[in-house]
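Have a look at this one.
Only a single protein chain was left out; the remaining protein chains are all shown in position.
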Amino acid sequence: MGERVGFIGLGNMGAPIAANLIASGCDVSVYNRTASKADPLVEKGASRAGRPRDALVRGGVVFTMLAGDGAVEEIVSGEGFLDALGPGGVHVSMSTISPALARRLAAQHAQSGSAYVAAPVFGRPDAAAARKLWICVSGPAAAKERVRPLLTFLGQGLFEFGEEPAAAHVVKVAGNFLIAAAMEAMAEAFALSEKNGVAPERAADFFSQTIFACPIYKNYGGTIVARRFTPAGFRLPLGLKDVELALAASDETRVPMPVASLLRDRLLTALARGRQDLDWSALAIGAREDAGLS
Amino acid sequence: MGERVGFIGLGNMGAPIAANLIASGCDVSVYNRTASKADPLVEKGASRAGRPRDALVRGGVVFTMLAGDGAVEEIVSGEGFLDALGPGGVHVSMSTISPALARRLAAQHAQSGSAYVAAPVFGRPDAAAARKLWICVSGPAAAKERVRPLLTFLGQGLFEFGEEPAAAHVVKVAGNFLIAAAMEAMAEAFALSEKNGVAPERAADFFSQTIFACPIYKNYGGTIVARRFTPAGFRLPLGLKDVELALAASDETRVPMPVASLLRDRLLTALARGRQDLDWSALAIGAREDAGLS
Amino acid sequence: MGERVGFIGLGNMGAPIAANLIASGCDVSVYNRTASKADPLVEKGASRAGRPRDALVRGGVVFTMLAGDGAVEEIVSGEGFLDALGPGGVHVSMSTISPALARRLAAQHAQSGSAYVAAPVFGRPDAAAARKLWICVSGPAAAKERVRPLLTFLGQGLFEFGEEPAAAHVVKVAGNFLIAAAMEAMAEAFALSEKNGVAPERAADFFSQTIFACPIYKNYGGTIVARRFTPAGFRLPLGLKDVELALAASDETRVPMPVASLLRDRLLTALARGRQDLDWSALAIGAREDAGLS
Partner (left out) sequence: MGERVGFIGLGNMGAPIAANLIASGCDVSVYNRTASKADPLVEKGASRAGRPRDALVRGGVVFTMLAGDGAVEEIVSGEGFLDALGPGGVHVSMSTISPALARRLAAQHAQSGSAYVAAPVFGRPDAAAARKLWICVSGPAAAKERVRPLLTFLGQGLFEFGEEPAAAHVVKVAGNFLIAAAMEAMAEAFALSEKNGVAPERAADFFSQTIFACPIYKNYGGTIVARRFTPAGFRLPLGLKDVELALAASDETRVPMPVASLLRDRLLTALARGRQDLDWSALAIGAREDAGLS
């Protein structure tokens, strides 16, 4: 597609997405705090930026895919970022961040003449590599129009949530909450099954082929039943971070979320027991342990 | 299929299933406490039984589809039922009942030489009519073999859970728990979305087309967002009954289920507020009300 | 006081109460399923009844102090009990039972001309021995008047809850729920203190000398901090039974009780982990374990 784009954040998710942008024909300039993570992309044709601002072209497009509120805020408020992006620039923000931060960032971008487009994604690293992401997008219409071909290339579906910059982030946060809730419910149902003489594999198969025949129940159901929590596709502390984002938004807007509260407690227990390197689906261990299953 | 079968319990679910048995070519004898409910089936060719035992043929097959533990126990322990079913008979028990009762009934049947086959179903009345039920089955192998053609005819899929009579009921109870858990999680996620400026319809559409593209999220998500809780496909007090079955089994086998506990409280609130005639998905009103959404 | 009274149920609580009745000057006839438990009381002057009904005097007073609904129902519906109690008799029911059973029993007594007086107690075995029980009482006025001197002798305070037979049992069930809730809250507060560098003993001392200067916080706070769960004053399965009584009443009358739900889950976890012989305050271990404290 020939556009020059910057890409900041080359972790599990950012790296394959940046690679796909290169594959799409874009001229990609990449930045990562740990510089060595840029090497494989430079080999694929990316140019290496020494500072975040060096990845930007005035009036151009920059993607960020970072660990959370702190990292995104640090980059955007870092020296020269908004100036380098300049009037006409578009920041495609793919990280999972709080709606509150998104609102603040959108205002800052508007003030400097650039546009903040929220574009968080659903899918794990393998889906990112295979361009099978589901992408939620919200922000100014013209800016979204401009980056639509890129986003369309990166995923298997693009979903519009209007001009409110925080909207797509709200959906992302709500979605990760729904995933964690489904995992907890399965964990309880499987523990009940097992202690009542039904093999959890059988129950998981049945549900994921019938009334819950969808990716989350299939994939996480299988993971939970097999207790295959490593290697971590999405580490447990990140899962807690996302549930905390849901709770923070729920606080701000006065929305009691008892299931989210319960998930927070489950994830805290998992961390208190030393599971910080496991996949977040390891929250499911809690229901087993409470039931006395080893 | 030509077999003579009895059918006891002609409610929302039982009536369409019995009609399908007639359509399959079986010679069906029907019984219902409120006799008039049998009329449409008699018109379709069923014979009318004056008492439960009159629906049975010695050594034959009888289906029951009743409201819960109390009703099933009353029928089976009623005068002459086990005698009339006699040695070689098969009782296909489709009701949602407690695993504990199933174990007791199976023992009683075995003692009188007949077989208890658990065959609870997933699907609402329209699925029953359209032969789109998912059927879980457990019990003695020979008895299951005998009724397999009938069950295959009645549903879109038959799932085997072994010889333990309670197993299929455990799966049914766990499944209804999973459905209610998904509804509660959606209710919280949608309330969060709405109070953060995202139309819940949009969020529901997105989830049910992507990571949660499965019947439960599609159907109940739509219902919850549209607040279309009447007419009730499955009444709220029955939903509470099923969550209580999960909790009872969790008690007996020492399986803490915090999400089930939460669902119980939500359903109690709904009943305390007079929602006994709404569909059980009306448990979702709770999350809205707690968030101050009218 | 010279009255002839029967006493059925000589467990941890019943034995010291019966002993006090003997000490008060009553002529006491005792019955216990395991007959040897009556020996120490017979030595103190009680007469031994071979069957429950033998402990009764027509038109007299009988006390029961049993393990729960099942045991009380079995005694009362046992052969001859209501006949032997006869018109004018008074049954002082000290067990912790469901309000629903109390209503049923009261009706049965009324039908046979006797009176059912609910008189559940608060206090552990040492309080029973020391006549320091708190006694809640409800039932027919005349019957309560008749047994008031006895109850006054047995406790340090008698509290009136009207004529409704179930009322005092409701208060008992609500009270045990409040105790368990206080234990769980302390367990969480102490775990928080400990992991934030405050010795839980210090925190417990402070609270129980100031804003929570009352028996429950003092005694159970000390127990929890010292983790002194054996010997059991009140065994954990009995604690679960009482929380289940609260939940059963909450079900019947549509009163969501999320804290009670949480307590049930904690107690189930404790049982699933093999703590059936510990004091019910061992539910507090759960909060520690979830926090990764050994």
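Read from first to last, the chains carry the letters A, B and C; within each, the first residue is number 1.
We take it that a residue touches a chain if its C-beta (ideal position, glycine included) is under 8 Å from a C-beta of that chain, and two chains touch if they have at least 3 such contacts.
Bear in mind the structure is a predicted one, so any value in this text is a computation, not a measurement.
Although one chain is not drawn, the whole complex shows that of C:Gly68, C:Gly222 or C:Pro258 it is C:Pro258 that touches it.
Annotation: of B:Pro87, B:Pro149 or B:Gly292, B:Gly292 touches the absent chain (contact as defined above). Residue C:Ala203 is the one among C:Cys26, C:Leu41, C:Ala203 or C:Ala284 that touches the chain not shown. Listed for chain C, the residues touching the missing chain in the whole complex are 99, 122, 134, 136, 157, 159, 161, 164, 166-167, 170-171, 173-175, 177-179, 181-182, 184-186, 188-193, 195-198, 202-203, 206-207, 209-217, 246, 249-250, 253-260, 262, 287, 290-292.
Seen from chain B, the chain kept out of the figure touches residues 258, 265, 268-269, 272-274, 290-292.
The missing chain lies against chain A, touching residues 244, 250-251, 254-258, 261-262, 264-266, 268-269, 271-272.
Just so we're on the same page, only the chains that are shown with their structure count from here on.
No other two chains have as many C-beta pairs in contact as A-B. The distance from the centre of chain B to the centre of chain C, each centre being the mean of the chain's C-alpha atoms, comes to 39 Å. Computed centre separation for the pair chain A/chain C is 53 angstrom, with centres defined by C-alpha atoms. Rounded to a whole number, the gap between the C-alpha centres of chain A and chain B is 38 angstrom.
For chain A, residues that reach two or more other chains under the stated contact definition are 258, 290-292.
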